[in-house]
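Removed: one protein chain of the complex. Kept in place: all other protein chains.
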Amino acid sequence: MSFDYTLLLPELILTALALVVLVIDLSLAPGKKQSLTWITFAGILVAMAGIWPATQTSASQTLSGMVSSDGFSIFFKVLFLTVAALITLASGPYLQQKRLPVGEFYILLLSATLGMMFMSGSRDLITIYLGLELASITSYILAGLLREDPKSNEAAIKYFLNGAMASAVLLFGLSLVYGLTGETHLDIIGKVLNGDISHWPIVGVALVFLVAGFGFKMAAAPFHLWTPDAYEGAPTLVTAFFAVGPKAGAMAAVLRAFTIGFAASSGRWTELFAILAVVSMFFGNLTALWQTNVKRMMAYSSIAHIGYLLVGVTVATTVPGVASVMFYLLAYAVMTLGAFAVILAVDAFGPGDQVGNYAGLATRSPLLAWGLTLFFVSMIGIPPTGGFMGKFYLFSAAVQNGYVWLAVVMAINSAISVGYYYGIVKEMFVGKPLETTSVKAPAGVTAVVAITMVVTLMLGLYASPFLNWATAAAALPRFF
Amino acid sequence: MASQSYIDVGMFAVIAIGFVVVSMWLNRVVAPFHPDRAKLESYECGEDPLMDAQINFHIRYYVFALTFFVFDVEAIFMYPWAVNFRNFGSNALFVIVEMFVFLVILALGLAYAWRKKVLQWV
Partner (left out) sequence: MNPQVLLFLVLAAITAVSAVRVVTTELITHAALFLALAFVAVAGIFLQLQADFLAAAQVLIYAGAITTMIIFAIMLSDIHEIKPSDQEDPFPVRFRRRWASRQWGFFPVLLALLFAGGMFWLYRGTGFALSTEAVSGSTTVQLGLQLFNEYALPFELASILLLVAMIGAIILTAKEVR
């Protein structure tokens, strides 16, 4: 049994960290758990440092080829750990203010991150599925953490029921794949499904189930029904996490599973993803126009962003396709976390989460207002931001591969999205504030806003190192 | 065919179900049946039955049920481990550590339930 520990070092550190946090949580007296925030934050940084040894070895697969630590999974591990670190940075005062269980929050956050890391690194259907369940089940629990709030209960139960249904659909698809190939390992599935077998109708049925199952997890329309209520009811910090984390995890699993396991049937699943992309973009953007609750609006906006990402998945049989999805996920993660940090500050430490609550924010808290404006500019896709570069790469990847119509739909949708983002920006700069005191955002939240602002601009102005990194990771010979 | 060995399982099932059916049928045929109000009441060891049979349990029991469930699954995983223990050969150390890690992680769950006082009766 060969077990190369260096390749799994970040996962092992993260697991140990979750267990250490659990033990420390049990030994601390109630109400004295602030130290856990810094232990978790430091631990995540150590786990990030633990990625380094894996980049130095030539070996890339361990545990019977079940997980691989190639450039692709390293890219996603950095992304997931950054998300977890930023959420932790913003968490301390928020957890105290909402009286959420501190230790459990970090244990669940770390376990979810662990699940997402396995989703990006797996080469086997079983580990992909287990990683997916680990990330999903922790998210359901996190959504319901505000036990006295009926909206939080509703969010948890809707998220759970839809997620369980999605798991069933996905598992049915996976069982068909296993029945057809007798294998759960993606490389071997790819070999067996090569040739005549890839034209069988049953392969198409399996693909439909897989696309639907992953579509649920990513909240692509028409599988998005849980999203608005889950976003609105869950604690804002948790919403920030599952707007980014589990979706990026599902996207990583989709990129790996479909390009390795079903490369021979790519003609079929690219069509399915193209349909999902168009429906998600139009549905998300058009519904977001009518929202008065900012968290709900962000839910629909995230559906639209998944639509943009799926444009890249449609051309994921090429290196630029995969690389553009990875780059956009990076930009999406950063700008979404930044926007949610502002929403969290205005919601928990300010007036509330309705659009009207943002009136005059520019005079009350200029940093938050300018930050949110920058993130919205990035989400619309206006230079010089990461969102613009991300959309530009997605756009050119689609055009290069003959999906001009999809690129045009994307451009139209970016224009539609100006409508709802502009509403909030106008409210912030033109609206009359009811109070004149500034929003007392905690230092951690302000730090997250500042960091994400800098990174969003960096991704816009110095995009090429990041894009080169994504391209190198997507172009791995073992990946295709 | 290997499934031959399950014939005794099938026969056992048939006998078990048959025993219940036959004895209940025989009871219906042989026993005298003169119902009155008192006789038709549910038997509660001599107490007068009160209220609905389906009372609301305390939510605390749910945590007991769930703890039981987690350790039930753990037991299922331990069974193939114990049966195979001699067959692991040179890999035995890895497998022992593996099961130990599994048990420690689940024991932490029990410690959590204990420290959070959900196992306390009152």
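Some observations on this one:
Chains here go by letter, A and B, matching the order in which they are written, and residues are numbered from 1 within each.
In this section, a contact is a pair of C-beta atoms (placed from the backbone, for glycine too) under 8 Å apart; a residue touches a chain by one contact, two chains touch by 3 or more.
A quick note: this is a predicted structure, and the numbers were derived from the prediction, not measured.
Considering the full assembly, A:Leu134 is the residue among A:Ala54, A:Ile74, A:Met116 or A:Leu134 that touches the omitted chain.
Of the residues in chain A, those that touch the hidden partner chain are 1, 3, 15, 18, 22, 30-31, 63-64, 66-67, 101, 104, 107-108, 111, 114, 118, 126-127, 130-131, 133-134, 137-138, 140-141, 144-145, 147, 156, 179-183, 192, 200-202, 205.
For chain B, the list of residues touching the undisplayed chain reads 2-3, 6, 9, 52, 54-57, 59-63, 65-70, 72-74, 76-77, 79-81, 83-84, 87-88, 91, 94-95, 98-99, 101-102, 105-106, 108-109, 112-113, 116, 118.
Keep in mind that, in the parts below, only the chains that are shown with their structure count from here on.
Note on chain placement: the centre of chain A and the centre of chain B lie 40 Å apart, centres being C-alpha means.
Those residues of chain B that touch chain A in the shared complex are 91, 94, 105, 108, 111-112, 115.
Remark: chain A residues 1, 3, 19, 22-23, 26 touch chain B in the complex.
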